[in-house]
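The complex appears here minus one protein chain, its other protein chains still in place.
Just so it is clear, A and B label the chains in written order, and each chain counts residues from 1 on its own.
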Amino acid sequence: MEITVIVNGDPRHADVEPRLLLAHFLREVVGLTGTHVGCDTTNCGVCTVLLDGVPIKSCTMFAVQADGREITTVEGLTQDGELHPIQVAFKEEHGLQCGFCTPAMMLVGKALLERNPDPPENEVRWAISGNICRCTGYTNIVKAIQRAGHRMSASGEASADVAAGPAREEQPAVTTPTS
Amino acid sequence: MATVETPIGGIGHRVKRKEDDRLIQGRGNYVDDITLTGMLHLALLRSPVAHARIRSIDAEAAAAAEGVVAVVTGKDLEAHGLAWMPTLSGDTQAVLATDKVRFQGQEVAAVIAETAHAAQDALELIEVDYEPLPPVVDPNRALQDGAPVIRDDKENQSDNRCYEWEAGDAEATTRALEKAEVVVELETFYPRCHPAPLETCGCVADVDPATGKATIYMTSQAPHAHRTLFAMVAGLPEQNIQIISPDIGGGFGNKVPIYPGYVVATAASLLIGRPVKWIETRSENLISTGFARDYHMKGELALNSDGKMLGLRVRMVSDNGAFFADAQPSKCKAGLFGIVTGSYDLPAAHVSAIGAYTNKAPGGVAYRCSFRVTEASYLIERLVQTAAYELGIDPAELRLKNFIRPEQFPYKSATGFEYDSGDYERAMRLALEKAGYEGLRREQEELRREGKLLGIGIASFTEVVGAGRGKDYDIAGIKMFDSAELRIHPTGKAILKLGVKSQGQGHETTFAQIVAEELGIPAEDVTVREGDTDNTPYGLGTYASRSTPTAGAATAVIARKVREKGKQIAAHLLEAAPDDLDWETDHFFVKGSPDRAVTIQDVAFAAYTNPPEGLEPGLEGVHYYDPPNMTFPFGTYVVAVEVDPEIGEWKVRSMVAVDDCGVRINPMIVEGQIHGGLAEGYGIAAMQLITFDEEGNCIGSNFMDYLIPTAWETPRFETFETVTPSPHHPIGAKGVGESATVGSPAAYVNAVIDALAHMGVRNVDMPITSAKVWEAMRTAGTPAQ
Partner (left out) sequence: MFSAPFEYAAPKSLEEALSLLAERGDEAKVLAGGQSLIPLMKLRFAAPALLVDINRIDGLDYVEETGDELRIGPLARNNALAESTVLRERYPVMAAAAPLISDPLVRNLGTLAGSLAHADPAGDWGSVMLALGARLVATGPSGERVIDIDEFLQGPFTTALEPTEILTEVRVPRPTGRAGGTYLKLERKVGDFATVGAAVTLELDDGRVQRGGVALTAVGPRNLRAKAAEESLASAEPTETTFEEAAGLAAEAAEPASDLRGSADYKRETVRVFVRRGLGAAHEMATAA
């Protein structure tokens, strides 16, 4: 089937089997290997890309579904040779070790910061709770995302750690973590 | 001549990582990112049953399927002597099953096809006729008389005994136990779990039909050892094998063993004459590759009623799966489990272990375990906690009473280890202070009166890492030294090549910092190279926290040798005698005349343009370091947890970690390693489990069942340090990669038990689910409210 997927702003045209996963389309047909594959049950999240700006698991979408849609991968973060603040922040805060989950974490972080540039720790942890990391224990990933937020909004102020996500000890009654 | 102005970034600096530049741009080079011209794809057919004879395999339809180039079975490999391969523990393991399958998920056949889709599609066309055999799932039952023999392929194997091992002094320990006023017992199980790095295992094997050169891109933590083993197993001349371990997406010991997929891919490439890629799926990774733990342990601790420890006896049964494939030094049947005396001054100890074959995947030594130190540390710290309750002594006090004291180092333990240095009390006191321990105990009391449950858990671990001295440690016969090759270029930059291989530990940065410290060349001017066996000196790889203790030492040693040669050149440039020169940071100067100086860069340039007569040109060297001893990082972790008394759900309120790994090369990276280990420890304590039903079906062979904590469950950590250098290491560093995975599970478990201790609960085995907590409360009989 012929499809055109706009990847990092570039229309990419290909003839693919319907069963080709979006993740494999990006890695093998488009040749962008920054999007990784880590599991086979839609649990780990390393395949995360942005679909029209929204983070989704590219291993659980067929490439044909993305026909005509816009996909942002990690390779699209750098613009005109300039690193995105989230990339800079991940390096500054040691938010990566083996790097395998990093593209996904940065894209989810970017999407979060575009909705809320100053998220408290709970909100960051909630936002990345669909993405596994085995190396960092998440501590520095959270710091990196928060730091990137400060950079992006140039507020420069540390955020108060007010819990916006569901408190761990109680099920949320009506709160939504992303509000 | 002035000193250079760029910051040098030597030891102790929080230098940002060089490897990040490519990784944050998605430009890492992981094995699955590699595509070669004409590359084929390999998929493995795996056994659906745990134990069965193979009557027949019909691969005709598969071989004829579209896109399929070849189908390989055990019979085909047998013809080339490749159906079985040696393991790192002196056993053999099937590459592709011939007579029987011995665990669910075992490799049975391979399809090589033009596309990955075609390869997987063809798997479904292979028909295997299995004759089911009774599965053996419980290691204790496996060791009983009359149990079905799993390894009937081995001559002289009439049971399921895999190995026997002991250490220490049985008689002295028995006496100590008999004389003691109190003997505290604990039976506990450290369940099977799995390192599950996010990148699964795989390779691209490219055997050039014209030259016979085999280039194998491989997820390998030990590329040189793998190369030698490949040469020995596959009969390929070693000079024609190049193993390239590129960027690795996490190892944690999972990428130390040699898996059938690597062997079949290489054989296939050799026979077909095209590159062959094999990348396993997550399910394959969890069901068949090197798992971790699975130790059934019983500890008996002898003490006086005032809490002084007198002796320790440990009996252990390990579940080794169908093949004894533990990736450990050859003399160690149970790894370094003998460290089970931990941080305590125990005059007598005896440890005995029996390994059992079962119908499960092989392995056991993995997952940041430092060769079974995780199991040992868990047992002693749980045992000490249990003793505290039985004696009515505060768990911190009991530990402090028995810690090896600083003046006792180097300390010879009852099981034969010589601990290099330690100050356990200092780390403990810092942890207690930072955790607000006394306040927590008071709060615990108050909350108990209200029916609320707060628990405080402590673990004071000592681990043994840095394998190791050639006299004691070898992998398949290869001594466990490691290496560093350093070359300074004319323009004063450098390249450092190592025998170890990072999988995220930041070697490209930290090892450059060692050179920066010794030679004053800025860390950013030092390129570090690992993983390519054609272009690095021989080493045993990275696992068991050994890189800093071995290759880090080698780096310091060779840098100092280079500096010594540099002194000769400097003397020549300064027209002085070498003995009249001193060194500071990055330059040589004439004693008493600091203005008469040359920088290391000046020296480097001169090495090629103006070397003194009689001195070899160039400025480089290679050192193979045989460590004189292991190193012994240690620490104390204090965890506070809250338990819901109605449904048993528990959450970590605080986790304070004090680590002592000697000198810290890059504190930022050390902290990162600790965060990662604390999170892994939490996952192991709370949710990670691979288990089997009675038929030997594996539960936990995908991420729906094998649970890895997300950022939401993972606790927040507060990390602190003490620094007790290793006296025998050139830069006083000890290694830290596994400390937190070793020490923290017991801390979390002790905390949950502590919340329930007043009800009489003494043990709940990991993973501690809310259901298990509830059952423990119910069984204890004392109502929570």
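In this section, a residue touches a chain if its C-beta (ideal position, glycine included) is under 8 Å from a C-beta of that chain, and two chains touch if they have at least 3 such contacts.
If you're wondering where the values come from, they're calculated on a predicted model, not measured in any experiment.
From the options A:Q97, A:N131 or A:Q146, the residue with contact to the chain not on display is A:N131.
When the whole complex is considered, the residue among B:T710, B:S726 or B:S739 that touches the unshown chain is B:T710. If you put the missing chain back, the residues of subunit A touching it would be 1, 17-19, 21, 40-43, 45, 48, 51, 54-57, 59-62, 64-65, 67, 108, 126-131, 166, 171-174, 176-179. In the full complex, subunit B touches the hidden chain at residues 116-117, 120-121, 124, 281, 646-649, 686-687, 689, 691, 699, 704-705, 707-710, 712-713, 769-771, 774-775.
Following the convention adopted for this analysis, only the chains that are shown with their structure count from here on.
Mean C-alpha positions place subunit A and subunit B at a centre distance of 29 Å. Residues of subunit B touching subunit A in their complex: 16-17, 19-21, 23-28, 30, 32-33, 35, 117, 195-200, 247-250, 252, 281-283, 503-506, 642, 644, 651, 668-669, 671-680, 702-704, 708, 710-712, 714, 716-717. Residues of subunit A that touch subunit B in their complex: 17, 19, 27-28, 32-41, 43-44, 46, 73-75, 77-78, 83, 87, 90-92, 94, 96-103, 106, 121, 124-126, 128-142, 165, 168-169.
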